[in-house]
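What follows is a set of notes on a single structure, which appears directly below.
What you see is the complex with one protein chain gone and the rest in place.
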Amino acid sequence: MKRAALTPWLFLAPALIATCLLVLGPVLETLWLSLHDVVLFRPQVRPFVGLANYVTALHDHTFWDGLGRSFVWVGAAVGLQFALGLTAALLLNRQFWWRPVARALVVIPWALPSVIIGLVWTWMLDFNLGIINQVGVDLGLLSGPVPWLAQPSTAMAAVILAITWQGFPFFCVTLLAGLQAIPREHYEAAAIDGAGAVRSFRYVTLPGLMPVMSTALLLRMIWVANSLDLLLVMTGGGPGTSTETLPLYAFLTAWSGANYGYGSALAVLLTLLLLAVVIFYAVRSGK
Amino acid sequence: MKRRTLLTGAAALGVVAPLARPHAATPVKVRWWYHFDDPTASPAGLVQAFEKAHPGIKIEAEGIPWGGGSDYDTRLYTAIIAGNAPDTAMVKFQNQPRLMEMQALVPLDKWISAWAGKSDISDDLWRLTRAPDGKMYYLPLQYVVLYLYVRQDWFAKKNLPLPTNFENFLSGAEATTGDGHWGFGMRGGPGGHDHWGSLVLGNGAKLEKGGLITPKALAANRWFIDLYRVHHVFPPSAPNDGFVQTIANMKAGRTAMTIHHIGSANEMVKALGDAITAVPVPRGADGKGWTDFGDGSNAIFAQSKNQEAAWEWLAYLSSGEANVIFNKLSGQVTVTKSGGAHWDAEPKRFLDATVESLPLAHVLPPTPQTADFTRTVWPQTTQKALLGQVSPDDMMRTFEKLFYGD
Partner (left out) sequence: MKRLRLFLGTELPVLAILAFGLGPWLWMMLTSVRPTLELTHSPISIIPGSFTLVHYITLLRRTSFLYNLRDSLVVASGAVVLGLLLSLPAAYAFSRFRFPGRHVLRIQFLVVNMFPVVLLVLPLFILMRQLGLLDTYYALIMGHATFTLPFAIWLMTGYMDGLPTELDESAMVDGATRLQLLRLVILPLAAPGVVAVGLYLFIASWNEYLFALMLAGRHVRTVTVALQMFIGENTINWGLLTAGGTLVALPVVFLFLFAQKRLVSGLTGGAVKG
């Protein structure tokens, strides 16, 4: 009995040790720093200020604005990536002769470094020399070139387009793998019961895909919420602050503004918010 | 105060950690960080020549990605905080206040005063390089001065004089705007403060306490914002344009003027030939103007155990022929008088414009806020003003507050 209770811990031990060593320490360190007034270029003087950084954040307009933009950013980017990725996975699960090539090519956007993606999209969206404006005008879709990244009304959408492009293959591949775990008999049984394509998707595919799908969604949400390299390359948070999400604000505060303590506090707040979502997920899936 | 914390812990570590460096006979190693625009350029030739002349010293040169400046800085600060800084590295003025506060720099005065190459560098450069405390922490290595690129063919066709002051700058910009062309390629993204500086600090605003909110300063800034909002002489994409876009637009023949420096002269000439030239930035009614002094220096870090050897390397890089070779690799201008006398890396008219601009050259205030200003506060606030989200006057008040408090 005692041995049996120990078994799962033995399986977990390697991952736990690695996490404690590599991540937990640095995270706790950052947590500790967030309670101090740390200025990056004054490493010797760093008074303890308790929760002052957190109080400042709650009264900081930029924090709340950044939070709002983060919601838009995460919601739109993850939603679009998921929709496109799921569609691609379902299609690439069907039989056709060039399927292996199609599956391999679809990972290309995911296989490129963010800085390249950011620069290429910036270039394609360029006002004067971008291919999108030129083709759009030539085909009559646009009445004139649009400064996509320079106006608040389109800048966020343009970066979301780029991150959707970058991220949909992740969903495609993970969901494609998930589809393999659904036994063929379930589809056959549904067909015998007279279920059409829509009903068999609803009653066989969706439930079978659920564990992977919800995990992938959760993981991607966290990843997108924290990701800032495309924003950094394409707009730097601008124009003005119209694409400045919360992690971008934390990053600029900690490094460019050299206010490392406050930046750490912003990062902790972001983590707490994401934690709430994860707990909500765990409670729902754990019942 | 709590003591067991990350940053101080790390500083202590730098002292305690065993030094893996072997003694005596083996040559002294000098770690040096650099960044070049051209990824195929390598300082290996310079290193080889130096090591041949100094058999006791080995140079470990490491190219660091520039990443808009922030990658280079992040890497440098992290290394210093963790006690792992290189012996010496290329640095910029805007970092000097922060590096001084970190007590990361070694004064170079004792070496400079005994250095034969001292008189080969102009007094202007020494003056600009001196730190606020009167000491020299940086050794000049390269420089550029920003000037105004002008499409002289368009100006000639319309019988316009090349801009010299703000009136004929505006009339020239308006005359060359239209039909998919714009008078001035404005850089509104990070780093564009140097464009703004020439058009606002050169036209009445001053970087001193209260100097950004005088009536004259506010008027100059309103005039600047009006260039975009009223006269429409910037491309609509100006708020997010970086140097990539402003230079590409100029090369593509979409803009009539922009501000940049000799580093891009050769590519401009390749694309436009004789159609392009350069003049100093416009001057105000008082004959004064403002242009950004683009600096590049070397510094030695206090953590270095090999400061003497590091100095030998820096002195070599900043002297005579070696400095000329270095600047042909880096695409900027030599700091030595002897090298400048036979400079031929770019067509002469661009070097002339650079030299004529020197009297207008300024640097941003040597305060810790400057790095935040150029990277975050300037672009965010200016973009908001260009988009009409804040007033031009509030924009100036934001800057005043950042630099000089309320």
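Chains here go by letter, A and B, matching the order in which they are written, and residues are numbered from 1 within each.
We adopt the following convention: a contact is a pair of C-beta atoms (placed from the backbone, for glycine too) under 8 Å apart; a residue touches a chain by one contact, two chains touch by 3 or more.
Just so you know, these numbers come straight off a predicted model, no measurement behind them.
Touch with the chain omitted from the figure is made, among A:Gly66, A:Pro147 or A:Gly178, by A:Gly178.
Among B:Arg130, B:His232 or B:Arg254, only B:Arg254 touches the chain that is left out of the view.
Of the candidate positions A:Ala77, A:Val106 or A:Val204, contact with the hidden chain is made by A:Val106. Mapped onto chain B, the interface with the missing chain covers residues 6, 9-10, 13, 17, 35-40, 60, 62-69, 71, 74-75, 78-79, 81-84, 243-244, 247-248, 251-254, 260-261, 263-264, 267, 270-271, 331. Residues 5, 7-9, 11-12, 14-16, 18-19, 22-27, 29-30, 84, 87-88, 91-92, 94, 96, 100-117, 119-121, 124, 128-129, 131, 134, 165, 168-170, 173-174, 176-178, 180-185, 208, 211-212, 214-216, 218-219, 222-223, 225-226, 228-229, 247, 250-251, 254-255, 263-264, 267, 270-271, 274-275, 278-279, 282, 286 of chain A touch the missing chain (whole complex, contact as defined above).
Keep this in mind: only the chains that are shown with their structure count from here on.
Here the spacing of chain A and chain B, counted between their Cα centres, is 35 Å.
Every residue of chain A that touches chain B in the complex is listed here, in rising order: 29, 32-33, 36, 38, 40-44, 46-48, 126-129, 147, 149-152, 155, 235-241, 244, 252, 255-258. Partner chain A is touched in their complex by these residues of chain B: 1-2, 5-8, 11, 70, 73-74, 77, 81, 97-99, 101-102, 188-190, 235-241, 245, 248-249, 252, 254, 368, 371-372, 375-376, 379-380, 383-384, 386-387, 389.
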